[in-house]
Structure formats: C-alpha cells, structure tokens
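Note that one protein chain is taken out, while the other chains of the complex remain in position.
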Amino acid sequence: MSEKMSENKVTIKKGDSVLKGVGITRVFGYGKSRNVAVDKVDFDFHAGEVISIVGESGSGKTTIAKMILGLIGVTEGEMYYNGQPRDISSHKKKKEYWQGIQAVFQDPFSSFNIFNKIDDLLIDCINLMGMKHKSQEEKVEMMTEACSFVNLKYAELTNKYPFELSGGQMQRLMIARIFLMKPKILIADEPTSMVDACSRATILDMLLKLRDEIDMTIIFITHDIGLAYYVSDTVYIMEHGKFVESGSAESVIITPQAAYTKRLISDVPKIHEEWDLSTV
Amino acid sequence: MGKVMLEVKELTTKYVTRFNEDVYAVDHVSLKIEEGKSLGIAGESGCGKSTLALSLMGYYFSPLHYTSGDIIIDGVNISGMKPDEVRKSILGNEIAYIPQAAMNALNPTQKIIRFVEDVIHAHDPKKSKKEIYDMAVERFKVLGLPPEVLQRHAVELSGGMKQRTVIAISTILSPKVLIADEPSSALDVTSQKMVIKMMRELMEKGFIKSMIFITHELPLLYNVTDDIMVMYAGQIVEKGSAKEMVFDPVHPYSKGLMGSIIVPEAGTREVKLEAIPGTPPNLKNPPDGCRFAARCKYAKLECRTYDVPEKEFRDGRMYRCIHDVEYLKEVYGRDE
Partner (left out) sequence: MLHQIKQVFRSPKFIVGFIIFMIILLMAIFYPLISSVGPMQSISKAPFTAPGTYVNIEDAVRDTGGQLTLELPIVENRIEDALTADEKQKMITWLEDNGGVAAGELSADDIETLINTWNSTYDPTLVVQGMLTSAREEYKRIDIRVKSVLSVTGVTIAEQGEDGLEVTGTIDYKRFINVNDVANTFTFPLGADNFGRDVLTELTSAILTSLRVGLIAGLIATAIGLALGLLAGYVGGLVDNLITFITNLFTVIPSFVLLILISNSISSSARGVEVVAMVIGFTAWPWTCRSVRSQVISLRNRDHVNLSKLSGHSMPKIILRDILPYVASYVVMALILQISSGILAEAQLSMLGLGPSTTEVATLGLMMNWSQKFSAWQVGAWWAFLPVILSIAFISFSLNLMNTGLDQVFNPQLRDS
C-alpha cells in the first residue's frame, strides 16, 4: 500500500464525515429546456457506512452519483471531502480525488472496454495508485490477490477479453478493481440490476466483505427499496431531485413518514405480508 | 377440476444460429393450465422462458423453429399450423400475447380506438365502428381505464397507461390464454402495481380464461399467479403452487432462486441471501445428465450422466432431481 493511503487511513476514523454536500444543485439546459435534476440537496456520509439513495427513474439519483464522482460539474452548492472543501479544478487534483472515490456501474457489459484485455484494466488501477514502478511480478501478485478476493482465478483470466466472461463474472471483476484501489468511498450505481438473482447475492456479499476489509463507505444508488433495506445502514429516499426522507434503514423502511416513501413501499410486491392492491 | 384451457406436451423448439448450430431453448416442456388458473414461469435470463412464451403461440419465425410436441388450446391442437393461419385464427381470440415493450407497439400517428378496431376486424370484419366503440368503452370502464383514452394518441399517454391500454386492447376478444412476458418490468413500481391489479381483474371477471405470466421477479410472481414453474437451461426443474414454491422449494436450483428474494419487510434484513456460484450451461451443447449438476452443492457423480426425468411427488407438484424429496429436505435443514 502506498504511503499516502496509509496516511489518510490514520486521519479518518470510523463515523467521521467523509463526504458532505450542502445545497447541491444541478441544472441541465437553459431557457425553455431548463431542467433542475437535483435541487438543493444536503447530505452527510460517514466513514464505514453503507448508504442507499433510493429513487425511481428520473428522480436525479444518477446525477447525484455523477456529481459525487466528479464526472459532471455541480451547478450550485459545496461538497466537503474529508472535512475539506472538495477541489477538483485540475486533472491532477481529480486524479488525487479519484484515488479515494471509485464506482461500480450498473451494466457490466458496457463497463468494460472490449478492445482491452482484462489485465490492462487491473494494471490501470495499480498505476493510478502510484505503483507504476513496481515490477511485473509484484503487479501480477496484486492482481492474483484481487481476483481471488472475488473468487476468480487470475490465471484463467489473464490474456482474456471481457466479452469472454459472463455478466456476473464481469461485475465481480469490477469489485476486484475496487479491491486494488481501496478507495474510501465507493459509489455502486445499481450494481446488481443487470445480473441474475443468483449472482446478486454473491456480488452484494463481496461488496460488504470489502467494506469490512478496508473500512470503505459504500453509496448504493438503486431503485430497489428491498435491496436498500437489505444492505444499507442509512437510506435516503429521493423524489424529483429532492430527498424526501432519510434516516436509518430500519426506521425509514419499516416506519416510513413521508407520503412518497409510504407509497413506494406499499407498491413493492411482498411475500410475508399481504400485498394490498386496493391502494392504487 | 376445471376444464383444461391450455395443454402443452413435450414441446421442443430451437433457434438456428447464423452458423447453422441448433440451440434448444425449450426442451421437452409439458404443462397444463385449467380454466380460471394462472401459471407463473420464473428463471434467470437465458433460461428459455421468453422462448417458451413465443413457442406457445405457435407463431414461429426464423430463427425460431418448431421441432416436436403438441400445443392444445381448449382441445384444438395448433402445433402444426402455419404462422399465417395462427395469426388469423388463434392470436387475439384464442391466445393474447403481451411482451415487455408492448407499449411501444402503438403507432403514434393513430388514435387508440383504431387499434381496437384492428383487433376486432381481424376476426369479425362485419362489426360496425359504433358497436366496437361501445364495446371498448364498456371494457375500459370495467377495467378502471378512463374511456377518453380511446380518442387519444399513444404519445399523450404515460408508460403505465400505455401498457394497460395495450393489455386491455389485446384481451378485448376475451382470449382463452393470456401470455404476459415481463409486462411490467419496464415500468415504475406504481404503474407496475396498476398493471398487476388490472391483470388480476381480467382473471376475476373472466375476460381471460387462463394466464401465463413470465418474469424474473419472484415476489411479483408470488402475488400474481396460482402456480409457479421454474425453468433452468430450457427445462422445467420444478412446479407447484405459488406458496409452496416460494416457501418450500424442493429442487436445489429453486431453493437458491427463492433464497435470493429481497423484499422490504421487517425481519428480512437478518436472513442471509443464498448465492449459487457459476453460470448456466451453454445451450449449444448442453451437458449430459442434470443440467444444473455443475453448480449444485448436492450433486453426485451420477448426476452428470443420468438424465433425470420429471418426478411428480404430490398432486400438481413436480421436480427434476436425482435425490428424494426427503433427502433434500434433510440436507436443507442441516445447512441452515
């Protein structure tokens, strides 16, 4: 592990605020086509927590994710990273920021550059972590370790192209990538919605195991309120660019307060309780 | 025991790839639905459930080809019919089919009532426009859809409304079987609930005599259908009533599938999700013996050679595994 990483690890304790947003707003377009995707949103994510941002399509949850990742700009508002105002004004600063924050995306098939071998993807991560100078053997050792963490065998993957893998394997490889980078925050944008039910549990387990291993904060972006309940400590419910309710998973989902949350939960099919169809 | 609406015997259909390889996506599937009953088909993507839906209609187009087996709708065998014959005499009044993207099938330049006219005229060209309109208004009212929708264009409706409209139109001739392939998966949860409610009403009011509902979302299936059938690699691995299937699955694969259900209900956080390692086999050359053997915790050596037949162990309850029900129950109990 690099010097910088271990330094950071000392300064951040479990429960400290790692990412805080104040009045975060994002507007797309102007004039008649002006669209406020995210509207004056506040949040505070703590180290080691699993957070879910739940919303239906068009609620602005992916826009928030992209702003947190620094892939798109923030129209208004201030973000604080490790208690400091976030600065990603130059490519160099962004690169530093990205050492601490990473993402797993929804569609494993489009997350890979199909023209590059799997090794290239993993070596990229090693290089970004400032370990470019390491010898080939050391890099292979690191990649082997990362692959075995997600129950894949590096020896079987080396020199392969991503399209030779199944969706579940690809998504696990994405987690191996996170294992190599050991970020402090991971944004998981619907990481299981494109994989089969049987692989879903595997992927969730691996993410949570990784969280325990490196004390990472995971932010799940999802439309699946059941998934949010299953994995997260804190839940934010989002509607039309605003958070309508937030709190511990247990309190928000079992005893919802906001009308929207209540509706959302009642509209999801149940198996242990009667699913009340008369409410629509 | 009600009248049998749809019976399928040993149906096998295949895809022929560009390189002339055969892929048997539906492999000796048999099922039976009685009047007033609904059947759910569950499985992972690529297990053949959507292909089964297409095959049941008897509407075969390259690359999908009919190989063998019978499809009997209310006593009439349609398996040998030509696609054109099927379109004229079966689709619409015998079988209605609703795919996931059904709502995108509406031509945006025409009013909704035109589609109703098309459907009815295809089977009864003499009906006047007035009669059709009255019939459509009546049906829409009963199903809780505003009749004004009939005079609108598809682009003016929301996704959920479009999907419900399509379902109402395709069942206007009260077909004997409705085949719905993920009809609500592209919708938000509220619209999904409305679609489900409407489909239940269709069944209750007798507008459709039986239904096949295909989805990968098990909680949904549990709430919609009477029976559930689990498919794996082109074959049925287990069949039973919805309640039994969800809470008391027998086949190791169904067990894993049911164990992966996530619902936002108190107490479910503590239950550990089940995971099945590995991926389904390639149907271009399926493995010998049990197709699930490679991923199964309880597989024996014989599993890989012995072709397990479908075993019925209670009325309407069927599974496909080399082990006895008692043995499986015991190992499941031990593992927990």
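By letter and in written order, the chains are A and B; residue numbering begins at 1 in each of them.
Convention: a contact is a pair of C-beta atoms (placed from the backbone, for glycine too) under 8 Å apart; a residue touches a chain by one contact, two chains touch by 3 or more.
Just so it is clear, the model here is predicted, and its values are computed rather than measured.
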item: Candidates A:Phe43, A:Tyr81 or A:Phe112 - the one touching the absent chain; value: A:Phe112
item: Contact residue for the chain not shown (choose from A:Ala103, A:Ala146 or A:Ala197); value: A:Ala103
item: Selected from A:Lys95, A:Lys160, A:Lys209 or A:His272 as touching the chain missing from the view; value: A:Lys95
item: Positions on chain A where the hidden chain makes contact; value: 66, 69, 71, 91, 94-95, 98, 102-103, 105-107, 110-113, 115-116, 124-125, 128
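In this section, only the chains that are shown with their structure count from here on.
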item: Centre-to-centre distance between chain B and chain A (centres being mean Cα positions), rounded to whole Å; value: 34
item: In the complex with chain A, residue positions of chain B that touch it; value: 44-45, 188-190, 192-194, 196-197, 200, 216-220, 222-223, 246, 256-257, 259-269, 273-277, 279
item: Complex interface listing, chain A residues touching chain B; value: 56-57, 151, 166, 168-169, 196-202, 204-205, 223-230, 249-250, 253-254, 263-265, 267-273, 275, 277, 279-280
